[in-house]
Structures are given as structure tokens and as C-alpha cells.
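Here the complex is missing a single protein chain, while all its other protein chains stay put.
When the chains are written out, they are named A and B in that same order, and each has its own residue count from 1.
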Amino acid sequence: MALKGFAGFAIRKISAALLTIFVIICVNFFIFRVIPGDPVRLMFGDPRVSPQKIQEMYVRFGLTGTLWDQFVAYLNRLFLYGDLGYSFARKAPVLEVIASKVPQTLMLVITALIIAVALGTLLGAIAGWKTGTKFDSIIITISLTFYSIPTFVMGIIMLLIFGLYLGIFPIGGMVTIGAGLTGFAYVRDVLWHMFLPCGAIVVWYIGEYVIVTRNSMQDVLDQDYITSARAKGIKESAILRRHALRNAILPVVTITGVNVAFAVAGVIEAETVFGWPGIGRLVFSSVMARDYPVLQGLFLVFAVAIVTANLVVDLIYGYIDPRIKVGGGQ
Amino acid sequence: MSGLLKGLQDVRKFLKLLGTHKMGLVGVVIFVILGIIVIFAPYLRTVNPLRTGLYENILVPPNAQFWFGTDHLARDIWSQTLYGARIAFLVGFTSAGVTVVIGTLVGLVAGYFGGKLDEVIMRITDFFMMLPYLPLMIVFAAILGPSIRNIILVISIVYWPYTARVIRSQVLSLKERAFVESSRSVGASDRLLIFGEIMPNVVPLMFAEVVLMVTWAIYAEAVLAFLGLGDPTTISWGIMLNYAFNMGLMTYAPWWVIPPIACLCFTILAFTFVGTAVSDIMKPGYREARGL
Partner (left out) sequence: MALLEVENLKIYYFTGKGAVKAVDDISFSVDKDETLGLIGESGCGKTTAVFAIMRFAAPPGRIVGGKIIFEGRDVLTMSGEEVRLLRGQGIAMVFQAAQNALNPVMNVGNQITEVIHEHEKVTKAEAWERARKQLELVGISGDRAKSYPHEFSGGMKQRVGIAIATACNPRLLILDEPVTGLDVIVQRQLLNLVNDLREKFRLPIILITHDLSVIAETSSKVAVMYAGKIVEQADAISLYKNPAHPYSKLLIEAYPSIKGEKGKLISIPGAPPGLLNPPVGCYFQPRCPAAMDICREAEPTMVAKDGHIVACHLYK
């Protein structure tokens, strides 16, 4: 059977994503090679290393030969061994350094995403349904504020308010140092520490989801099928559910894909401010330590994460919007 | 000449409309205050913000002499805050300007000429937009080195695709409109069309983009500075936060942290509110809904 409908759609999207990832990998290589100066010196940062060691490193990391040779070597290492390079600052392979911190970031981001999407779309839908009321005005102003203020600024504000003045939440790290907690107490400790950094990310996210859902709801309510549903005598609550919401959430799903880049920035900022040991803070510490291999690896990880997230969102959207799923009129 | 007069009349009408938008008014007020600070900073009881002071004046809370207290090098935080506004405006407007100019050129060319050229340009643009903007800025800033000029460069490199997209959309829809066809049919050249017909309709959008890009640029400078990639020869709000943070003194010396935080918030909100007001005003039906 011809590849129509969803299968065709999915295959096209996936191939495009894979191609993009490949291009990103190439770009990632060239950005760092474009640095004026000696890449090895940059990677080392330690002037005490002997000339022989340096030469060894040149060979080992495929820095000999022409740029093309180096490129091929880089691709080889990446695809055959999953080797993202070596961090001299931390004395460990980049992949290991990054992988050890990914779970903490995921913990933070996924929780934030769930809370923000649930609350944000709900509030946004109500605000859209009740456009023009006092409730609506308050919600937009607050959401616009939450959306515009950078995450690290919000993080610092929360740090001062909750950490310093109210003293409720711990202001840094993931666990209370030296406490040696286990089991349930450990989980509780982590959650307590997670509250503020997660909150900083959530704040921005909610702002955005409220705004997008509200706008989407307003657009939907202008449509003729809403009047048409009223002309059928359908109850208002049913109209909200079946006609308004069902159509209003479509753009909200798309937005989730675009958001990932913002989420990345938010994660970097929030983890840095609160010292949360994830890949966000890793960016900060790598910048401070001039640990370029790790930075390069992180860049790749984030870029791939964005492409993947966009792909997943595209596929989900393609599934829930009948105009794409069934594909085309008569 | 008459075009200029009409332009000025339009601006006056527009400003009057802006006055009716509550959010917009708040934004404009804050903007004016900031403008005053930027222009008159040297006259507002400030000293050189980089001038280090005496040992006994280190980390002093706000008092009669140091209105906002001092930092770890006994520098006057009040001065830092006020001069920080200059950096914010400098970086903000310059980057926004460069970004919008590049973005508009690209968007114009892609939208107007269409075809293969458009496809290629959009592929590149879309690709850039896929990349995570903060890590990208961090990488560029780390590579290029810390300086105001580099920061402006980095911001423009990262942000131009967003403007390009927006402008291109507008150009595409303008192209559809009858006046382009009719002008073509009387033999107008491409250049005439672009600058004569399309540009005037794109300019309002460019202004809206500039407002948006200023907020993004101020944010970018602040976050880069906070993460340690700012220009060490200057004191911007982000750099103030970077020092306080790195010294672990945020909770000990809140007077060091609150001014830059407050300023960043107000500045960004001011532009955001004005931007929202502008886009609300441009929407059809704004006047009717308010009975104007």
C-alpha cells in the first residue's frame, strides 16, 4: 500500500530529524575547530604537560592530519565508540561526566513540565473562556510577568524570599551534606531541595502555557462552529469540553516542541543558581573551568534533545489532529 | 514631504492609542525613568562604579554615604546600578538593531524572491533555530572572549533567525496583495517594489521586533554575565550578580543582589509591556472594543 496518512508522515518527520542531528554533529565539530589558536592547548589548559604527552594526545584524539582527516576520525569515534572526547579538567571521559548528571536534570525538568502543563493549560483555558473579566486580566498580567522574567532572575528572587527570609527551603544542592540519609528520609530531603529549582523553571513554563492556551482558546471561541454548537442547543459545559478545548489544545501541543530550547536555558539557569547537580550546572562549571570538551559534548546533547523533543511533539500532533492523520480531502 | 507629515501624524495617533492601554502606559513610564537614569547617570550622585574603595568599606549595607551599600571591593552599588542601565541599553539597543537589520534583510530576500533561494535560506534559518540558543551563546562567547563587542556579536548571531522568519511571513503575505501585482504590471523594478512598496509595510513590524529583541538582548547579556562570560572591564547588572553569586554572598549581602535584580525585572517588564501594548493596538478591533 502506498505510504499515506500517518505512517508516511512519521517516516518523513523521523528522517528529517535524523538528518538534522547529523548536521548538528558536523557543525559541533567545526565550531570548536574554528577557534583561533591551538585546539589541544584549549583542551589541556594545563601548561605543565610535556611535549611527548602533547604529541600523544594529538594522535590519540585524531588531531593530526588535515581537517578532513580529523573530521572523519571524530565521526568514527562518535559513531563507533560513542566517544565524546575526554575532559582534562575532570580527568574522565566526557560521556561519563555528562551521563552521571542527566538523571538529576530529568528529575527536575519532567516534574516541572507536568506541573506547568497541567496548571498552565487549565488556567489558560479558563482565562480564555472568561476573556475580559477581572480574573482574566489578573491572570494575563501575572503570566506575562512570569514569562518575561529570566529564570535565573526568578531563581534568585525565590532564593532570597524562600531561602533567606522565610528560611523554608534549602538554598542549594540536592541533598543536605553530611546527613547520610537513606530511604524515605532521603527522598524527602531530595524533594525538599528540588522545590526551589523546580519552582523557578515551573514559573516560566506556566506563564507560557497560560498565554498560549488563552490565545488559542480565544481564537477557537471566535469560530463559527461554536455558534453552530449553540444553535444546536448544546449545553455550555459540553461546548467548552467537546468543541472549545479539543480544538484549543492543538497549538498547545506544538508549543511544547518549541519550548525545549527555552527549557534548556531555564535548566541551565535554575541549576546554576541553586547548585543542583545536573547537566545545567555542568555547563556553568565547565565554562568556569574552561573545560571545552565537556562543553562541546553538552552542546551536542542539548541540540539532540531539542530535535528529538520536536520530533516527538510533531508525531503526537500528527496523531491527534485528524486533518493530518487521515490526510487530505476528496 | 507630505509623506513625512503623514508619517508624523500617524506616530502621534499611535502614541495616543498607546496611552489608552494600561499595560503600555506602565511600560512607557518605566522606560522614561530608565531613560532618565541612562542619560543623567553622572549627575545622580554617582561615582566611577569600578573605583575600588577602602578596606573598612567592604560589604557595607546601605547607609547615608553608600545608598545601596558596597560590594566585595568596596565599590558603590548605587553607582553600579545606575551605570548598569547604560550597559543594558547599549547592549540591548545595539544588538537589537543589528539583529533586526540582519533578520529583515534575510527575511526580505527570502520572502520576496521566493523559489530556490527562499528554500535554501529557510533551511539554514530553521536549522539555526533548532540549536539551543543559550548553550550556543555560551559556546560562542567562551570562544570569542569576553567583551561588549563580542557579546553584541554573539547575541545577533544567535537571534537573527527569529526576526528573519517573522519578516519573511509578513513579506509573503504582502506579496499576495494586489498592489504588488499591479505595480509589477506597470513595470516597476524589483528594487523599487522592495523599497517602495514592501518596506513601508514592514517597518511597523520591524519596530515591534526591535522591542522584542531588546528584551532578549538584555536578558542575553545578563545571563552571559551571570555565568561568567561578561565583559570584566564593565559593571553590568549581570556582572554584579555574578560576583555576588560566585562569592557565595547572595544571602549575606542582599543589598548587592536586590538592585540589579529589580532593575533587570523592571527593564525587561517595561519593554515587554510596551511590546504587548503595541501588538494589542495593531490587532483589528482594538479601537472598536474601547469605543474610540
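For the reader, a short list of remarks on this structure follows.
Heads up, the rule we're going with is that contacts are C-beta pairs under 8 Å (C-beta built on N, C-alpha and C of every residue); 3 or more make two chains touch, one makes a residue touch a chain.
Everything numeric in this text was worked out from a predicted model, so none of it was measured.
Check A:T121, A:S148, A:N247 or A:Q296 against the missing chain and you find that the one touching it is A:N247.
The chain that is not drawn here is touched, among residues A:S15, A:T133 or A:S228, by A:S228. Contact residues of chain A toward the unshown chain are 223-225, 227-235, 238, 242-243, 246-247, 250, 321-323, 326, 328-330.
Everything below uses one rule, namely that only the chains that are shown with their structure count from here on.
Separating the centre of chain A from that of chain B, both taken as means of CA atoms, is a distance of 24 Å. Interface of chain A with chain B (complex): residues 20, 23-24, 27, 31-32, 34-35, 141, 144-145, 148-150, 152-153, 156-157, 159-160, 163-164, 171, 260-261, 264-265, 268-269, 272-273, 283-284, 287-288, 290, 292, 295-296, 298-299, 302-303, 305-307, 310.
The touching residues of chain B, counted against chain A in their complex, run 23, 127, 130-136, 138-139, 142-143, 215, 219, 222-223, 226-229, 241, 245, 250-251, 254, 257-258, 261, 264-265, 268-269, 272-273, 276.
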